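First the structure, then my questions, so here it is.
One chain of protein is taken out of this complex; the other chains stay put.
Right after this comes chain A.
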């Protein structure tokens, strides 16, 4: 019997090749999207899961009245370990976030993230140097390990696991350091690094003010975390309050509490941070599930639209004594086969799309990876979609009354019309939201790319540098040498570059107003190099001796903040210096479009500032290549500290990275819009087929009575037209609220556009008419007698 049923199924699918392809293909595409979402979900929720103590590891953090932080002082961890027996292990780490240049002969690697960890932290975090974790000897020894990739780059022919010596910094400086071996950097962990340096103890002699370590606790299983958290807060207060008498300080200390945050939450929803990634992940998962369910329902609809063709078969089989459950099982098996085909197809599709997906989100996901959970998830999904997509058609088909269907007249119930209409409206609503969203994202990105930034990042080259140039006299010889190279128009050094990073803030007083504003320390030619516009006064100039002592330039926002209507010549006091304002510049978008330009003061001399290290050059475009080559050649002479390690970046590219997130969003919306439109059209196609099949007789009669093709197409289209209009109207407020919320995250944004709403409506209506007409055309063109003969 199975063989015959299989034959019927295959011959049927083959006879309706087009429908089968649409049905299986549609499901496959939705399933592929779902598989990607599932892979992403598994990846995002399994950071550090390979750590054997994953569930018992906590990060200690502190809560101030206005912010939370994971930075803790070294003595706190020690005190915790001493006082609370439920803490099995305690370890601390500290990052080094400046660039180290490591060399072995001509092989060079740059490390940006060298982690310092004490031995227990390395144990807790399951750090695995090749050859196993070793305990450093004594208090001073540090065991340094480089990531496998860096080790390979430095010592390409190394096969043993013996320590090696490397040069740190430029070879002229000649500092040597020992590297004990290589270590695996697991990108699928909250703790990532280019290298690790392990000591027995970190932060010796540092006190409770040195809040720049991360403290990890490994608790004994079954520990009452909430209780421990309270105890730690009490301990922290007790330690800080030792010898403290000042009332105000005591109150301040009591306002700080501590928390324990599971390692498992660090990646998606750390307490000291935001849970936006978690929310985005959940939203994405919901979207994935929704798309899959909708695709399943479409599958169901299309199957039922095809039901008339199987009615006779059901009737005949029932007459011959088939039980209903046998028939239901037969149809379920058929649908299982189709779903299986769709799953295989979906895997292929996902595999094809995955490189692009990885590229977009900077991930390395793979389908053929045993630990991604697909092995048990896929069969489960296959089973679920078979049930969701198959139960209803199986019930309907197996429920046909043989006495009716064998006479050739049967109609499916009209009860499900509301459900179907609702589903169609729902599908289109989602599609419309994504299309509108896509249009608005496009508009904002276009605006961001075309808008005047207030400065020119083009042809500005940023040079990485480890020498400190806070004193203008120290930079002057460097500048002179640089400017001798043809094509270089100007050179400057500052504490920061306009690539979106926040500047420091400090308190300044002027015009009787005290306010916290941003500060940036610059050198001569800073404004000229970046082509920033002057509003009044002047830029810094070597002609004025006072400029290297106490001159300041402020921006428009700062002038407004202090209410300075005539700022030139006024005094602004900060950092024990009485600055004289010599110029006001127009605000420029140094922090991209999301953050508004802050009130900022620019000075050459700043006792409170950080060292100036960021060199920027303006180079003529047509001499760019030559100038860069010359710079590289001359760099050991210009800047001994970096020597042959001449590294540069184009400022416009660095600034462009601020757009990366929006470009990701744009890609996601593009994919979602295409997918949801596709699925909505699929649903529409099935529905239109179903409706026209049900109206074949009506169409035939109308045609005999003289209706033209156009009139008939209009007739069939009109109900769908209304549904899609309703879907659009429903989506408008949702799309408005969501896109408006998104636009509000930008300090500089487009006026809310109306056009996307109109365009989207027109697009969806056009697609609807085309889809429905393709389906209706067949019915309209058919010979009316054929439809009536079934009587």
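In this text, a residue touches a chain if its C-beta (ideal position, glycine included) is under 8 Å from a C-beta of that chain, and two chains touch if they have at least 3 such contacts; residues count from 1.
One rule holds for everything that comes next: contacts and distances are computed from a predicted model.
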Record-based protein name (UniProt) of the chain missing from this complex, from "Hydrogenase iron-sulfur subunit", "Cytochrome P450", "Putative ABC transport system ATP-binding protein" or "Ferredoxin": "Putative ABC transport system ATP-binding protein"
Sole residue of A:8, A:515, A:560 or A:674 that reaches the chain not shown, by the stated touch rule: A:8
Residue in contact with the excluded chain [from A:319, A:352, A:375 or A:596]: A:319
Interface with the unshown chain - residue positions in chain A: 1, 4, 7-8, 11-12, 15, 312-313, 315-324, 401-403, 406-408
